[in-house]
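Right, one structure below, let's go through it.
Note that this complex is displayed minus one protein chain, with the remaining chains in position.
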Amino acid sequence: MKGEQKHGGTKTLALRAAIGVAYIALLALFLVTGRTHTVLIDNKADPAGAWQAIRGMTVSVNGGEAVEYMKGDRDKVSVKGQKMRVRVEFFDGRDTEEYSLKIPFIEDTLLLSVPKLAEGLDNPMEPFNLYADNKARTDAEEGERFGQEP
Amino acid sequence: MKKQFVLKSFIADNLVAVIFLAITIASIPLSGLSPVHIIDDLMTRIGRNAFLVFSLILPIMAGMGINFGMVLGAMAGQIGLIFAMDWGIGGMQGLGFAALLGLPVSILLGWIAGSILNHARGREMVTSYILGFFFNGIYQFVVLYLFGSVIPLHNRAIALSRGFGVRNTLNLEPVRQVLDNAWLVKIAGVRLPMLSYAIIVVLCVFIVWFKKTKLGQDMRAVGQNQHVSNAAGIPVEKTRILSIVISTVLACFGQIIFLQNMGNMNTYNAHDQTGFFAAAAILVGGASLTKASIPNVFAGVLLLHLMYIVVPMAGQNLFGSANIGEYFRQFIGYGVIALSLVIHAWRSRREAEKARALLRSEGEEA
Amino acid sequence: MNTTDMQKRIKEAAADFGWPRIIIALFLAVLFILAPFVKVSIASSLSDIINRFGMNALLVLAMVPMIQSGCGLNFGLSLGVIAGLLGSTMAVQFGLTGWAGLFGAIALSTPFAVVLGWLYAKLLNRVKGEEMTIAMYVGFAAVMFMSIMWLILPYSSKNMVWGYEGKGLRTTITLDGYWNRQLSDFLAVRLSDNFVFPTGLILFVAASCAVMWLFLRSKTGTAMTSVGSNPDFARASGIDINKMRTTSVVMSTVFGAVGILLYQQSFGFIQLYTAPLYMAFPAVAAILIGGASINKASIVQVVVGTILFQGILTMTPSVINSLLQTDMSEVIRIVLSNGMILYALTRKSKVTR
Partner (left out) sequence: MSNDTPLLRLEGITKDFSGTVVLENVTFDLRAGEILGLVGENGAGKTTLMSILFGMPVIRETGGYGGKILVDGREVRFSGPFDALDAGIGMVHQEFSLIPGFSATENIMLNREIAKGGIIADIFGPRLSTLDRATMHTRAKTAISRLGIEIDPEMKIAEMPIGHKQFTEIAREIDREKVRILVLDEPTAVLTESEAEILLDAVKRLAATGIGVIFISHRLHEITGMCDRVVTLRDGKSVRDVPVGETTVEEIAVSMVGRDMAPPEKNQDNRVFGEPILSVKNLWVDMPGEVVRNVSFDVRQGEIFGIGGLAGQGKLGIPNGIMSLYPAGGEVLFKGKTLPRGNPRTALAEGIAFVSEDRRGVGLLLDETLEWNIAFTAMQSQNRFLKSFLGGLVRLRDEKAMKELANTYIDMLEIKCTGSKQAAKELSGGNQQKICLAKAFCLEPELLFVSEPTRGIDVGAKAIVLDVLRKYNRELGVTIVMVSSELEELRSVCDRIAIVSQGAVADVLDPSASQAEFALSMAGLRESGKNRIKEN
C-alpha cells in the first residue's frame, strides 16, 4: 500500500509509526477481549467424598440465563473474556450466592465444580483436558479424505 | 447526440445477462419455491458474497482482466481464521483478529502474484488461474504440515490427531453469523443482515473514492494503454502490482465475511470456488475484461444467486434428479464465463477492424 | 577445442535443456537412490512408471500440434477426452469386447473428436489472444454439459446404468469383460517378479509418436510449424493460417480422445461426470517439463516430459512417505506441475522477433 512519496517528511513517518502501533494494539485488544473459553459447570459429588453435589440449583453466568442443575448434572458454557460472574440460587433455601472468578488466558476448557465453589474449597475451577480421555472420537473425524485434485 | 435507446444494440451488448435472465426466470416457477423463501435466501447470500466479487473490479480497471489469483486472498483470510480459532477468539473481535492477521499475508501474496503477472503480459488470466493452483499447493503444505510443527498450534481441538496439521473442517462457532445477527432486520419474513450491507456500502464508498485518487487515475490509464502511460512517467509495473495487492486484500476480507456466514470452514477446499464464482458473477452483471463498475457487481451477484437458488430445484422437479440441477448450475457458471470471454475477444477484434476501416474510408475521401 | 569452448558448449546445452528440467531429473535420480534405503522395490517402481507413461503419453502428445501451430497450451483437452468417453460408452453399450471393443471405441470416438475439434477450432480462430483462458472455460462448460447428458442419454446396458433407476450412467464403469488391459497385456513380458513390461501399450504409443513425427515432417506439418513460429511469414508464403490452426486443433482433440481410451484400458475403468475436468493440467505440465515452450514442442520433449513427470508422481508417494512418514505426494504434485506451467507462462516466448 505504500506508494513512493516524494517528501519523506517526518509527518508521514510519524503517521506510519502510529498506524503500525495501532495495528499491533488492535490485534492485542481483539485477542484479549475476544478470547472465549469453554467452561463446564459441574454439579457432581467428589468420588473421594471431599464434597457433596447440591440437590438442586440454577446457575447464571455473566448475567446470562439461569440454567437448572440437579445432582450429577454437567453443562457447557462459553465465556468471552478473562473474568466470570457466577450467580447461584439454591433450591434448598440457602440465599443466592454471587461469585466472581478469573480465567487464566491460556486455558481453552475448564471445569467449574459448583459444590466446591459453594463450600469455599480452594481452586474450584481447574483446566480440563478435553482430549486426554476420548482420543478415539478425534481419530474417526480425521479419517475423512483430505486434500483434493486441484 | 443523444444516445437513443436501440433495443437491438442493448441486447447485443449484454447478451450474456439476457440469456442468463431468461433461463433463471423460466426456472423460478419450475423450482416450486415460495417467493419469500427465494428473496430471503437471496438477501443473505448477497450479504455474504458481494464483498468477494468487488475484489475483481480494480484488476479489470488496471487492464489485467479477471484476477483468478484472488484465491490467494481467500487463503490469507482462511489462515487468519485458523489463528483466530486457535485462540478461540469469538464475536466481532474474532473477525477483526482474523482480518488483521490476514492483511499482511494477503499483501505479501498480492505482491508476489502481481510481479509474476507482470512477467506474463498478454496472458494474465490463465497465469493467475495457475497461480491459484500453485499457491493452493503451498497453502496445503503450510496448513497440513507446518501448523503445529513449525507454527505453534495452541488449541488441540483444531489440530489433527497426529499432532500437526489443521483439521479438514474447522468449526467457526465463536464467530458464526456474528455480522448477520449483530443488526438483523426482519421484514415480512425476510431476514436482512444490515451490518453486512453496511460493510458493503463502506466498500462501495472506498472504491468510488479510490477511483478519484491519483493512483486510481493511474490505474485507469495503465489499463487502457501501458505504452502511453509509461511515456507519461506513470510507474506501470508498480501500479499493476498495487491493483493486484488491493484485489487480494479485498478477497481476504471477503472470504472472512463469507465463511463467518457459513459457520464452518472446509480448510482445504473453501477457497477453490471463490475465483470461479466471483468471475461468473461480475461477467453476468455485464462487466467486460476492460470495464467493470459497481452496478455490474450487484446485478451479477443478484442474478447468479437467483440462479443458484432456483435452478437446482427446477432440475429436481423437471428431470427428477437433483444432481442434474447441480451440474446445470455449474454448466451455466462456466458457460457464462466462456461466453463473455469469447464475446469480449470477438468484439475487441471487430472494433480494431472497424477502426482500421474508418481510417481507410477517411483516407479514401481525403 | 580449448576449455572455454567446452564450458560454453556445456552452458549452452544446459540452458537449452532448461534448468528446471535438470533439477527435476536430479530430484528423480535422488528418489531412485533413496528407494532401496526405505525398502521401496526399484522393479515395481519402474514397472509403475512405464505403465503410467503408457497411460498418459498420448494425452501429452495431443499437446504438440496446437503448440506448434501457435494456439498455445491446449487447456481445452477435456473436449477430446469427452469424445473418447462418448466413443467408449457407446462401444460398451454395443457390447463390443476384446480387440473389437478397443478399436471399436477408437472408431466411434474419432468422428466425435473431429466434430468437437472443428467447432472448438472455429471458436479459437475467431478469438486471437487469451485463447488459453477461453479454451479452459469452454472445456469446463463442455464437461459439465456432458455430466447432464450422461444422465439423460438412452444407455441401457445393465452394468453401466444405475441399478435402481435403470437410467443414467454410473460414475465409473468397469471394463472387465470388455477391453480391460487389452493393450497392456498384449505380448506383455514379465522381466522380474513384480516388473511386467506392457509391450502392447508401449508399441501403440510408439506408433502414435511415429505418426506425429511423420506428420510434422509432412507438407501440412511443416506449414503448421511455420504458422506457429511466424504467422506473417506463413501468410506471405500462401498458407491459410486459419486452416492450419483448425487442423492442429482437430488433431489435438483426436489424439486426446484416443489418449483417454489408452488411459482407461490400463486403468480398468471409464470415469465419467467431472472426472475429465482437470485432465488438461497434468498433460500440459508434462510437456513443459519435457522442455517445450508456448510455441515450440517436439516428440522427444513429450517422451522425456512424461517419463520425468510420471516418475515423480510414482516415486514421491512411496519414497517420501516412508522417509517422512507423511503423505506429501499430493502437495509435491500440485506445486511441481503448476510450478512448471507458471515457469513456461512467464518466460519470454522463445521465438525471436
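Going by the order they are written in, the chains are A, B and C; count residues from 1 in each one.
We adopt the following convention: a contact is a pair of C-beta atoms (placed from the backbone, for glycine too) under 8 Å apart; a residue touches a chain by one contact, two chains touch by 3 or more.
Source: prediction; values computed, not measured.
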Contact list for the unshown chain, restricted to visible chains: A, B, C
Options A:16, A:55, A:74 or A:94, residue touching the unrepresented chain: A:16
Chain not shown: contacting residue from B:181, B:224 or B:264: B:224
Touch with the omitted chain, as defined above, among C:209, C:223 or C:345: C:223
Residues belonging to chain B that touch the chain removed from view: 209, 212-215, 217-218, 220-221, 224-225, 227-229, 231-234, 356-357, 359-360, 362-364, 366
On chain C, residues whose C-beta touches the chain left out of the figure: 214, 217-219, 222-223, 226, 229-230, 232-233, 235-240, 296, 350-353
Hidden partner chain, residues of chain A it touches: 1-6, 11-12, 15-16, 19
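Here, only the chains that are shown with their structure count from here on.
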Chain whose Cα centroid lies at the greatest distance from that of chain A: C
Identity of the most central chain, Cα criterion: B
Chain A and chain C, separation of their C-alpha mean positions in angstrom: 55
Distance from chain C to chain B - Cα centre to Cα centre, in angstrom: 32
Cα-centroid distance, chain A relative to chain B, in whole angstrom: 36
Shared interface positions of chain A, touching two or more other chains: 147, 150
Residues within chain B bordering two or more other chains: 133, 136-137, 140, 144
List of chain B residues in touch with chain C within their complex: 65, 116, 119-120, 122-123, 125-127, 129-131, 133-134, 136-138, 140-141, 144-145, 289, 319, 321, 323-324, 327-328, 330-331, 334-335, 337-338, 341-342, 345-346, 349
Residues of chain B touching chain A in the complex: 87-94, 96-97, 100-101, 107, 133, 136-137, 140, 144, 154-157, 160-162, 167-169, 173-174, 215, 235, 238, 242, 245-246, 267-269, 272
Residues of chain C touching chain B in the complex: 72, 75, 123, 126-130, 132-134, 136-138, 140-141, 144-145, 147-148, 151-152, 168, 273, 281, 326, 328, 330-331, 333-335, 338-339, 341-342, 345-346
